[in-house]
Every structure is written in structure tokens, then in C-alpha cells.
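Omission of a single protein chain aside, the complex is shown with its protein chains in their original locations.
A, B, C and D are the chain letters, set down in written order, and residue numbers restart from 1 in every chain.
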Amino acid sequence: MVQQFPALIVVIPLMAALFMVPLGYFNRRLCHPWLVLILAATSTMAVGIMGQVILHGPISYRMGGWQPPWGIEYHIDQLNALMLILISGSGLLGAVYSGPSFAREIDGRQTMASSLYLMMITGLSGIVITGDLFNVFVFLEIASLSVYGLIACGGGDAPLATFRYIIMGTIGASCYLLGVGYLYISTGSLNLMDLNRLLPELYHTRVVLTAGALMLVGISLKMALFPLHAWLPEAYYEAPSAVSGVAAPLYTKVAGYLVIRIVYNLFDFHFFTRIFPILEILSWLAIIALLVGSLYAIAQTDLKKMLCYSVIAQVGYIVLGIALANRAGFSGAILTIINEVCTKSCIFLATGAIIYRVGDSRIVNLGSLFRRMPITMLAFTVGVFSMIGIPPTLGFFSKLYLIFACLEAGRWSFIAALLLSTILNVVYFFRVIRVACFEDPRPDYQRTEPYPEVAVEEAPLLMLLPVVAAAGAIILTGLGSHWIFLNLIRPIIPAGF
Amino acid sequence: MKTIILIFVVLMGLFLLYGTMDMPGWGDPNSPASTWVSPRYIEQALEKTETPNLVTAVLGDYRGYDTMGETTVIFTAAIACALLLRGATGNRRKEDE
Amino acid sequence: MLTRVYDNLIVQTVCRVMIPFIQIYALYVIAHGHYSPGGGFQGGVILTAALALIFLAYGQEPAARRMNRRQASMLCAAGVAIYAGIGLYCLLAGGNFLDYSMLAPLLHVSVPRARSLGILGVEVGVGLAVMTAMYSIILDIAGNHEDESDSDPESCSTPKPGSIS
Amino acid sequence: MLEHLLLQTILIPALAAPVIILTRRAVGRKAAWFARLGLSYSTLLLLFACLELARTGAPLLESHAFAGPEITFNLLGDGLSLPVALIINLLCLALSFYADHYIDHRIEAIYGEVDEHTAIYHYTRFYALFLLFPTGFMGVCFAANLIGIYFFLEILPLPLYFIMAMFGYIDRVRVAMICLMWAVFGAGFFLVGSIIVYYASGSFAVAGIQALAGSPAATWAIAMFLVTILAKMAMVPFQVWMPWVHAEHPTCIAGLLAVYANVAVYVMLRLIIIPLPADFQIFSTPLMIIALVTMVYGALLTLGQTDIKRFAACSTISQLAYSMLGVCSMTTAGIEGGMFFFLAHIMGKTIIFSTAGIIVYTTGIRDMRQLGGLARKMPLTTALWIIGALGLAGFPPMNSFPAEWIMFTGIFKAGLVGSLTKLVVAIGGAAAITLSVVYCFRSVKIIFFGPLSEQLAADSHVKDPPLSMSLPLLGVAATAILLGLWPSFILDLFHQVVGPLAF
Partner (left out) sequence: MLEFVISKYNFWVYVILMMIGLYAMLAKRNLVKKLIGMNIFQTAIILFYVSIGVKKGPVQVPIILTEHGHVVQAIRATDYLNPLPHVLMLTAIVVSIATTGVALAVLILIYRRYQTLNEDEILALRQQRRETGA
């Protein structure tokens, strides 16, 4: 059975999503336990796959028994397995959390929302597990469509934000598809490993160059890399808490994963450094992204919006690691992905819990939250420390690797930018902590929301557990960062650095 | 603004055309796309799947997983529309802001 | 709010005549997809066209009486489930996911024939899923959300006036 | 008990903090005793270790795995780190007793009349945060890995930030932020310096820094570390934060703030001067000049203060520069004297500041001009302040006297064998001592002698504070005098490390 896990990890959530529809019509209260159950199973399978990969090396799984490149092939190495764990783990946290969150924010529509939630996990897992470029596109669209639906049901200005997201997301996906088409016309293959074998002879043709650029631009749109980021803050801001608590950590990072695959596995990275030096441009964009994102975040007065801009800044870190194209950069990018998933889960879910209790996420209204929601705020603080990069959280180690990478590449100015962005992080996060810690609740604050009056106290257990678990994951991954490097990253560092 | 967009769009088009300059001509039977993966489908699909319509054979079997994804996509769309439009007047956040 | 009156006799009669033929044709397209252009998706869309004709000619309520939103969603899930279920059966029977050759012992046929039948099975699933999914989308987008007699009373609170119809 | 002795001193306070939070509902105010007991225990451990070291001369080495081979948690307790840690721990212990009344007073002043439950909440919160200080200081003292030192240097601003923002004076939240930003600013440079070391030597170990000797990377690493150290020590271009921070924080952590700033001297000695003496030569003279400028600047600033807390704060700037001057002189006597002055200074500063806290606590007045004649009503407090002032001014029998004596021996030696500039600096430094003598005795005169204002004379609250506030300070004073009479206990330990180095 274990060798079938690669197929099951995608199909089980899919089947569960199908079954969710009649189940929800039968009794809506069963949706949430079902969701949690399935994602727990998925997480177990992800860990199983990781174990197998570590013990026996990369797994190849042939869909329908067809030999690649004619059939669709899964080629699973440590990076795939790692992404699967992150997706199903973060999905599990969000699933537990979604019980009270959906009941508050989209009451009465949990059935469809839970079903779409599972579809989102299906899509994301499909993207990161497959080794076929067109298959990536299909799952990219499953993931995108489900997240469009989930964001748009947030109410308020969410539909407009979603529409912009749809337009931008479609342009991104289409650019990717076009890039795949260009590769197909010049090689005749869609399989990643196969293309990697075929492409080097064609590196000097214009069509391959265009294809590489198109794919990177398309994924950058999905990833919200700096000049293409405009759609992201509003979309994640308007989404229901459980959705933004899963989409914000996962989507941009899955796109980051795709960039890693394109730069290092599909093409040889020498292609992007020597023949078509786009990595140089990407590294500068990354630096601009992490500074601009932080500056935007400072300008916000709303906690959730601030976090959305911090997502943009963090994309800069990932891309920087990829674009520097050396060992430390590659490791730093992957560590940043892990850190981002844990941290953003923790912070976004904690923010959702705050909104659940306070009814608002404007920073001025968060007075004395440390007193009223101590555990949530403690977890939030752990997340903040990881964002800033205080050891022993993983954030510190990922930044450390990035700084090594800059050193190795001899980019002193980038180190300065990294440190500056750290200081900016301190500025905007400690503003929140300051209000939550030292200011009293505003006496004239009135709940304008349609929520019923609730006491501002510790969040319900189902919301609290995921937040605390994510905070624990931040510390654990930080302490285990060297293990992660040895077992998960070192085996997949591309040859040639 | 519209002028900028127009210029951008034209540049993008030129870029795409630049990429096509190295492509094989239209209908070239010796292009890589026609000589690497696809001949195997044409030659073996009937024997292996007893399906003369190669498109169906590739769609349903060789790349059946893609097709399952395709079906999933449309299911997702249906569910998304249902989520958004059925009983969409419940308890909505910031509705009356 | 516009209320349409569905009383155009000519349209209704033509539809009544056309719909069975459309449906038969759709089934042909699905079933004959192995030998001629066609397949689950194309056939499914044609089936949707038949349902859409009912919707256009008679209005939402008669259409919903034939298949309401709830049934459409469930059937759509069933369609995808047929596809994934065939794949899962192959997996449980010892092959990889979607490896139709594992159907051969079950159906007592040769491996290539099993593959052919497997394709047919998934095409049926695709056809069902596409038909109901498109129909469900049409009902959701074009329906006026006021005669929701068929839907879950819990999940559908009062519709909002001012929606487009 | 004695296994992992160094680790114990770091972990015990760190573990006591959550214990306090967890037990506060059950035992209430008594939870603070976990802090005191823990600190007493670790102080005893350190005292034992110092005595043992003095007897055997064998430094303690502990290795603990942390995050792989590069980033370890190795600890080193040698003649330099153990006495420093001992004195710091002693101060933490003393202040943990002193803070008992004081923090109640702050809670009442800030949060008004609160019920017992809320009071305990704030009270235990203070103690839990307070314990991060000993953790951080012990870590900085003992860590034998650059990332370890960085980590503990990053920990230290956190309790500072929170305690200041929760229990400080008027502008506390903003000032806490200033302090934090400066700390982060410094930490960033420290990290860059560590990475340069790693890049050049292939390891984060402190012992590996020597490998850089003579290379251009050494100069860069030193420059990066120095930015951090100067920012922490509030040397002249970076001094802006110190008066603010020192003026607004609650006085029960004042001594620790002085340690926080001054421990940078220790870091400098450990990371720069001991492993890279040759490369440091070019920085020596400029740093000495900076130190002299800071000394004079700080002393003049102090003379101009009227606020009793700012007075102590500005004197810190001046005093920090002394130890800097000593250590930068690059002579054995200078370094040992500088380090000893560091210890003398933090003890004296603890006494002075805490006494200032007592005055503010009893009179509620911070302006020195409104005080006067308090000696009659508060004799014990007057004695404490005078002891502290003697310490700051470097008079016998305080330990700052031998410290300054030895230190200036070293500085003059450096001046005589070295360049003329150093000699001029040495003379200037010696002359600057007179300034500190002046401001110390001026403060004694203004606050405690002269006419007593009517308002204060009538106030029945103005009297010596409860013993729990003054006894710990008397203990610190006694230790300071003891060390002033018997400096060789610590100087011998220093000499174990500094002596073998060839300067």
C-alpha cells in the first residue's frame, strides 16, 4: 500500500471532496470532522512518502502504468515530499481551524466551502507531486479555481478582489501554458526529466529562451513577485480567516517551488546565468520586493493587510535564494519556504482568531490583547520572532543561509538590504505587539460588524490548537534545521554549484 | 494609460513572435513535436487499447490523469458557483460597511 | 425585477421535439467516442444543451423539476467519482492508479479490450460530470434564486432582491 | 550537581520564568521566590566554580549539540568569563530582592489601584521577564560560538523592552522601542561580522577567529563587531539612546542595563582583542580617542543634569568609556584593569541607581534641585549613595580604586612605549577622573545636604526604605568594598587568561 501513497495523496482528498457534497446535504455538522479526518490521513501519507524517499531515494510513479514520457509520471524526491508535508500539514491546521471560522463567517455554506477546501489541497498536492508540465497546469487551475471561490465568499469587497485575482491568475497560468507549448513545439515532450535531457542542445534557440521567460513570468504572477504583486493583498485580506490562513502560506510558496523546478530541474541553471541572464534581474526584483513589501506593510493600519504585504516581502526572500544560484542560496530558499509556511500559518491563523474575538483587525483596536488572549498572542509573538529572524526559530537559519548565499555571490549590497528589511520587520511587527501589550482597549470602540457581541477572551479551542501547533512547528523546525539541511536539502542540491 | 498598455501589449506580441522565429514552419511533418513522443501513440495506441480514435485513447488512457484533472476542474467550478450564489445572503462580513 | 412569461408556444413545441434527438445524439457522441470524433466532454456539453433548452423555453421551475441544483451537484460528484473510482479500483486490484489493464480479470476480457472499456467507463463519468456541472452553473448564474423549493432549506436563506435575471 | 555547571546557570533562570507564570495562581506573590532561589543557587554554583578555578587553574569546557556541527552550544568558563558571570549573577540576585517593593510601587503608579489578582499578574510578569536577563548574560559570558553569543545578545533587549514598556516612566513605550531598534541595529552588524568570520575560517567557533589573523577579512570582521560594541556601549557617535533609556526605565533593572551596555567590553575582549591583537592595533588609537571624548562628553553631560535618574544615566556613558579605554590600551594591566573596572562600575551603578530609585520611591521627586538635606531623614540611604558615589569616583576602599589604578598603569604604559597620541589620551583620561569626582560629590551635596524643603520635612513617608530594599544594596556595597580590599581574587583569575597573551 505504501508504494501507492503518491497516487492516494492526491486522490483521497479528491474523493473526499466529492463525498462531501452528499454528506453535507445529509447533515452539515459532519463536514468538519470529515475534513479533519481526511487531512489527517493525507498528512500521515505525506510523512510516509517522506520516509520512503529518505530511506530508498527518489520514487517514480507511473500513472496508468505507462512508461514516461508517454504517460504521466510522478518523480518524487525530497523537495516534493517536503512540499507535500507542508501542504497537508498546513491544510490540516486550517481544517481544524475552519470549524469555528466557517461557522462565523460563511454560516450555512460550510458544505461547499469544505468541499472546495479539499479541492484546494488536492490541487496544491497535485502541483507539487507531478513530473509532467501540462499536469502542473491542470492542477494549478484546480487550486486556483477553488481558491477563487473560497476568497470570493468572504463578502464585502471580496468579489472585486477575486475578479482581479482571476484576471491576473489566468494571465499567469496562460503564460505558463504558452511557455510549455513553446517547449513542446521545440522538443516534442512534456515530461520534466525528459525535457531536462532534451533541452541542453537547444539552449541557443530563441524559442527555448522565450519559453523560459514566459514560464517564469507566469509563475511570478502567481507568486506575486514585486511588479506583479498588486492582486495579492486585497484578495487575501478579504478572504475568510481559515482560507487566508491556508492560502497565504501555501500559494506563493508552491509557486516558489515551481520556480525552483524550472530554474534547476527543467533547465540547467547555467542557462539562466550565462545564456539568458534572467536570474540577475530576478535577484534585483527580489531585493526590491522585500524592501517595498516591508515598506508597504509599515504603511498599513490593519493587521491582516499588513500581513498580506509581508507575504510579498517574503516572496522576495525565496526568489533571492533561488536567483543567487549557489548552494547556500538554494538551501536558503527551501528553508525560507518551510519557515514561511509555518510562520504565515501561525500569524494568519492567530489574526483570524483575533478577528473572531475582537471583530476587527485594525491595529488601534487590538489594545491589551496580551491580557485577554494570552496564548494566541504568545503564539503570534513566536511567529513574529521567526519573521524577524531571532534564533532559535527557523526564520533565523533561513536568513543566515541567504546571507551566506549573498556572501558567496559577493553581493554585499544585498546583505545590507536583508538587514534593512529585518529592521523594517521589527518596526512593523513590534507596533502590533506594542499596542497589544501596552495599550488599553479604546473606550469608544464600537463593533460595527454583524457579529453577535462576544467577550474578548481566549479563542475557542479549535482555533487555538492550530495556532499553537504552528508556533510549535516554528520552534521545532528551527531546532531541527540542521537535520532538515542534511536529510532533505543536501541530497537534492543540483550538481554544478 | 491606455497608450502604455497598448505599447506593452505590442512589445509582448513582438516578444512572442521573436520566440517563434526558431520554430519549425507550420505543418512541418519533421518538427520535434511530430517526431518524438507522438509517433508512439499513433503506432501503438490501437494495439494497446483497441481504440481507433487516437485522441480518445490518449485522452482516456495515456494521459487519463490529466483528464481526471479536467473533470475535477469543472466540478470545482460548479462547486465554486454553488458556494458563491446559493443562499449567498447569509451572514456576510462587512456587508453594510 | 423583470418577470418573464414563458408562453411562447412555437419555441416550446420545437424544444419538446428537439430535445429527445439532442439527447440521443449526445449519448451517441459519448458512446461512439472510440471510433469517431467525440467523447465524454463533447457529449456532456450536448446533454447540457438539452437541459439548457428546457430552461430557456419553459423557465427555471420546470427545468428544476427535472433536475434541481442539489441533484445536479450530487450527480456531478458522482460523475467525477466514477472516473476516480475506476482509477482507485485499478489501484486496489494491484496496479497503478488508472491502470485499466487491471480491469481485465474483472471483465473477463483481454488487456487491450479492458483498456478500451476502461476508457469508455471514464468517458461516461466525464459526460455525467460535465453535463451536471454545466447545468448547475447555468442554474446558479442564470436562475433568479427565488423559487428555491428544491434546495436545502438550511443552506439557502432568503434570496436577495435585485439580482439579475 | 556540578556536571553541566555552566549550562545550569543558563537554564535555571530560563526555566524558573515559566514556573513563575504557571504557579502564580497557586502561590501568588511567593512565586517570585522561585527567581530568588534559582539565582541564589546559580550564584553559589558560580562562586564555587570561581574558587575551584582559582585553585586548579583548569577552565571549564562543556559541549552541547545544537543545530549541527557549525552552530553548537559549546560553553567555556575560564578565568575571564567566570568572575564576570559571578558578579553579574550577584547583581541580579540583589536586584531580585530589591525589586519586590519597588515594582509594587510602579504597578500602583502606572496602573492605579488594582485588585490583588491584577497586581499579582503584573508582579509575576515582571519577575518572569527579569529572569531573561541572567539567562542572556550567562549565555553571553559562556558561549563559545558566535551564533550562541548573537542569540543571547538578541535575547537581552527583549526583557529590556518589555520591562521598560510595562514598568518604566513617562515616555516608556516609545523609549523602549528606541532601545530595541538600537539593539537590532547592533545585532545586525554583529551577525555580519560573525558571517565574515565563518566565511573566512569555516566555523562559528570563537576559538576559530584566530584563523583570520592577518587577513583583510579580520579587519572587516573587527569593524563590524566594533559597530555593535560601540552601539551597545553608547560611545560617542551612538550615544543618543543611552540617556533616554536610562532615564525612563524602572530603577530595579538599572544596574542590569549598565551591565547590558558594559558587557560589550567583555565581548570585545573575547572576540577581537584576544584572538586578533595584531589586527586590532590600527583600531586601538582611534578607539582610545573615542573613549576619551565619550568620557569627557559624558562627564560634562552629567554635570548639567538636574534629573536624578538622568544624572546616573549620563554618568554611565562616561564610566563605560573608562573600561573601553583600559581594554583598548592593549597592555596586560590595562585590560585586566579595564575588566575589573567594568565589574566595579556595574556594582557602583547598581548601588547609585537603586538608591536613586529609593529616593524617587519615597519622595516621588526626580529633580535634584527640589531635594536637599535628606541626610537627616534618610541616613541609610545617604550612606548608600555616598558609597556608590565613592565607587563611581574611584576612591578607596571601593573596588573601582584598584581598578582605575591598575588600568591607568596599563594605559600610561601603552602611552609611554607607544605613540605620543596614546600618551596624550592617557593624560586626558586621568584628568577626566577629576570631572567624575566633581559630579559625584556635587550630587551628594545637592541631594543630601543643604536645607531641607518644607514639603519634604512635613512628609512622613520620607524615611529610610524597608530593609528588603536596602539590605541587598548593602550586600552589593559590602562585596564591592571586599573586592576593593582584596582585588587579587578576581585579578588573578583574569590573569590566567590575559597574562599568557603577549602584548
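Note that contacts are C-beta pairs under 8 Å (C-beta built on N, C-alpha and C of every residue); 3 or more make two chains touch, one makes a residue touch a chain.
These figures come from a predicted structure and were not determined experimentally.
Although one chain is not shown, part of subunit B still touches it, namely residues 1-2, 5-6, 8-10, 12-13, 16-17, 20-21, 23, 25-29, 31, 33-35, 37-39, 41-43, 45-46, 52-55, 57-59, 63, 66-67, 69-71, 73-74, 76-78, 80-81, 84-85, 88, 97. Interface residues of subunit A facing the missing partner chain: 134, 137-138, 141, 145, 148-149, 152, 157, 159-160, 162-163, 166-167, 170-171, 174, 177-178, 181, 184-185. Listed by residue number, the positions of subunit C touching the unshown chain are 35-37, 39, 41, 130, 134, 137, 140-141, 160, 162-164.
The rule is simple: only the chains that are shown with their structure count from here on.
A straight line joining the Cα centres of subunit B and subunit D is 67 Å long. Averaging Cα coordinates per chain places subunit A and subunit B 24 Å apart. Contacts with at least two other chains are made by residues 61, 64-65, 70, 72, 75, 77, 79, 81-82, 84, 86-88, 90 of subunit B. The part of subunit A that touches subunit D in the complex is made up of residues 371, 388, 390-392, 397, 400, 403-404, 407, 415, 419, 422-423, 426-427, 430, 434, 437-438, 478-483, 485-486. Subunit B meets subunit C in the complex at residues 47-53, 55-57, 59-61, 64-65, 67-68, 70-72, 74-75, 77-79, 81-82, 84-90. Residues 4, 7-8, 11, 14-15, 18-19, 21-22, 25, 28, 61-65, 108-109, 111 of subunit A are the ones that touch subunit C when the two sit in their complex.
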